[in-house]
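Removed: one protein chain of the complex. Kept in place: all other protein chains.
Our next item is chain A:
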Amino acid sequence: MDTMFVRGLKRKCFDGEEDIEGTLAGIKAIPSYNLQRQSLLDMSLVKLQLCHMLVEPNLCRSVLIANTVRQIQEEMTQDGTWQMINTQSTGQASLDRLVSTDILCRSSRDQAEGKHVPAYGTFNKDFENDQAQDSSDTMSTASAVQAPRNLQSSVWEMENPQENKGNFQKSLDQIFETLENKSPNSVEDLFSEVDNSYYDLDTMLTGMMSNTKMGHCDSLETFSSSTNTASNSNCKSDLNDLDHIVEILVES
């Protein structure tokens, strides 16, 4: 009975390859190690996003995962993998990048075009791809990151896309900031958008979330939550609200 794997993700782990961990054991092994490291990074970012969306994020867990992500990023910077990824840059592939390299490898032309495809739309598809593919293509394994990046990338773009990997740090910081500074309007937006989306693939695929993604940063500054949520709401969210209110009434 294999109870260790809750998810359906294909295993891309360090199990069974004891010597690879922490060392680069030769040129042949490098792609494999990088791949594993990559998948670890993806997994961590998804986890961070997951706990971002939970009702009560566990701060200890978030901090530990964030530190792991930082550690991976530092190592990737040190052994130059960052640069490797940098050099390969195509229009479509930019979506499949790591969270931070999204910034690194964006050419000024791309930025000028204001390219921002709602990545949630591709979330489901890429998720399936991730399971299916044999991880021979190291570049596209970052697809699982679509979900968290969405939340962050819009913020980055509005801030300063030109900055270098310092923005990656910023993405983690955003997560902590939102954990910390939960103002009613931002929280409503935060949870209104992701709550429905995460549990409803249909909503995700129809790209309804894209509206709120763009408006996310705005709502942090201005109190425009009502309009945003109104534009977002569908029957499902109304039902959720109703349930929510009924629950409160019943409890009290």
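Assume a residue touches a chain if its C-beta (ideal position, glycine included) is under 8 Å from a C-beta of that chain, and two chains touch if they have at least 3 such contacts; residues count from 1.
Everything that follows uses one rule, which is that contacts and distances are computed from a predicted model.
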Omitted chain (choose from "ATP synthase subunit b", "GATOR2 complex protein WDR24", "Serine/threonine-protein phosphatase 2A 55 kDa regulatory subunit B" or "pantothenate kinase") - UniProt protein name:
"Serine/threonine-protein phosphatase 2A 55 kDa regulatory subunit B"
In the full complex, which residues of chain A touch the absent chain?
1-7, 9, 11, 13-16, 18, 21-22, 36-37, 40, 43, 47, 55-56, 58-61, 63-64, 66-68, 71-72, 169-170, 172-173, 176-177, 179-182, 184, 187-188, 191-192, 195-196, 229, 232-233, 237, 240-241, 243-244, 247-248, 251
